[in-house]
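Note that one protein chain of the assembly has been removed; the remaining protein chains are unaltered in position.
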Amino acid sequence: MRKIKLPSLLSWGIAALFLCSGNILLAAELHVFAAASLTDALKELQPVYEKKTGDTLLLNLAASSLLARQIQEGAPADLFLSADEEKMDQLEKKKLLMEGSHKSLLSNQLVIVVPSDRPRTFSSLRDLAGADVKKIALAETQSVPAGIYAKACLQKAGLWDQLAGRVIPVENVRAALAAAEAGNVDAAIVYKTDALISKRVKVAYEVSLAEGPRISYPIAGVKTSLHPKEAKSLLAFLESSEALSVFKKYGFLVPQ
Amino acid sequence: MMVPTPEEWSVIRLTLGTALLSTVLILPVGTALAWALARGRWWGKSLVETVVALPLVMPPVATGLLLLELLGRRGLLGSFLERSLGLDIVFTWRAVVVAQAVMSFPFLVRSARIAFETVNPRLEQIARTLGAGPFRTFFTITLPLSLRGVVSGVILAFARALGEFGATILLAGNIPGKTTTLSLSIYSLVQLGHDSQAYRLLAFSVLIAFGAVWASERLMRSRPTDPS
Partner (left out) sequence: MIRARFRLPLAAFSLKVDVFLSAPVTILFGPSGAGKTSFLETLAGLRRPDEGDIRIEESVLFSSSLGIRLPPEERQIGYVPQEALLFPHLTAEGNIRYGMRSAEQVPVSLDSVTQILEIAPLLARYPQTLSGGERQRVALARALMTQPRLLLMDEPLSAVQADLRHRILPYLKRIREQFHIPIVYVTHDPGDVMALGEEVVVMEEGRVTAQGSPVTLLHQPVFLRRVLQGPLDNSFAAEVVHNKPDLGVTQVRTEKGLMLLIPNQKEDPRTSLRLGIPAEDILIAVSAPEGLSARNIFPGKIDQMEAAAGTVLLRVEALETFLVRLSGSAAENLHLHVGQTVHLIVKSHSIHLL
């Protein structure tokens, strides 16, 4: 048997010590893919959860369509929070979700915002057809949930054909918000939750639940997660009343 | 099968049209500036050289962001243009032209400058003593002798304009029918998962690129033999 040298004994000892101290080495890094509209709420919840469990959360915030595609392409994700059911269903069809983890978590409301230096109120959706509304920013209407919802809303009101030529499609709902904040468009259709966190836009009109489409934010664990146990506990946390109160604070609607 | 659909045609037309327009717009300013940089010794020259080179070195989206700040409704230039001329730049086809022009400008200036520097300035001086003013000298002596380099600069600028993406998407957005250039269209098709359509546009891009290079080669070869 080879002589065991002192330095290697030392390093083994130190390693053992660390192993016994539990939490640090066993802590997981969780990739959370979430819709852009959830940015602020999740950023508030992130340190709370990290402190509680010692896990680290890596937030990937973008349009749900982009995220869904990334997951399909094999990006490392543990949890997916989408802004509409369609993206989640896509993944479920491809059997990329953890069994039984798919739940509808939140809802939201659409609003029309205008740049804060040109405040106004619309009495109805029809006001979007006014001559002075030349550019309307929407999230991309073919794939991004916020855009799909906005288009559905306008179609429902019979205004889509008339307004389609004024639409400026952008990457995601936050980009639509930013366009309104910068004053480069006359109006934007975003979530109420987005309008609430911005000081540089004014809400011109709140789309009532009757006028608007049914908005649902589903959550699910991703099957290819490397930390399924931790992912499930994060899911549970996000469903907890503690988390839901934060979401409510930011204006999200919680389905009863 | 490889014939463009009407939608694809409109994308191709938009791309070619805006690239051509942006190249035509930067031509006078670009060649004038290139000549001033090649010949002159003036205060602020190195500052101008640096600024001109910026779009080459900065990430295109960064340039796009700067342009957005400048030309947006609240921007320095944008607000002035809107107030005095009623001109709207951001999120219109004009933004595409602006983004292409800014990004391809340094290519034209650099190539043209190098071409002008190869022309012996003494030849220009002689032309002056023969009675030609600065403009006539430029068009009859400097330009013919530097034509190869200038044309190659123009082609380079045009090609760069054709392929422009980063600044365009920030400044012009991706508005169907209005600002969707070939690159922007390919991008959104990929985003939407319509890969086969994206590949078709890719094929058209390659064809156009070939066409541009072929045209430039023909242009060069058809010139009367320049014994220099």
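By written order: A and B. Residues from 1 in each chain.
Rule of thumb we're sticking to: a residue touches a chain if its C-beta (ideal position, glycine included) is under 8 Å from a C-beta of that chain, and two chains touch if they have at least 3 such contacts.
Since the model is a prediction, treat every value here as computed from it, not as a measurement.
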item	value
Chains shown that the absent chain touches, full complex	B
Absent-chain contact - pick from B:Arg83, B:Arg122 or B:Arg218	B:Arg122
Residue, one of B:Leu27, B:Ala62 or B:Ala132, that touches the chain absent here	B:Ala132
Contact with the hidden chain (one of B:Ala34, B:Leu145 or B:Ala167)	B:Leu145
In chain B, positions touching the absent partner	120, 122-123, 125-133, 140-141, 144-145, 226-228
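Note that only the chains that are shown with their structure count from here on.
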item	value
Residue ranges of chain B touching chain A (in the complex, touch as defined)	68, 72-74, 88, 90-91, 173-176, 188, 191-193
Touch list for chain A against partner chain B, complex	65-66, 69, 117, 134-135, 140, 142-143, 167-170, 179, 182-185
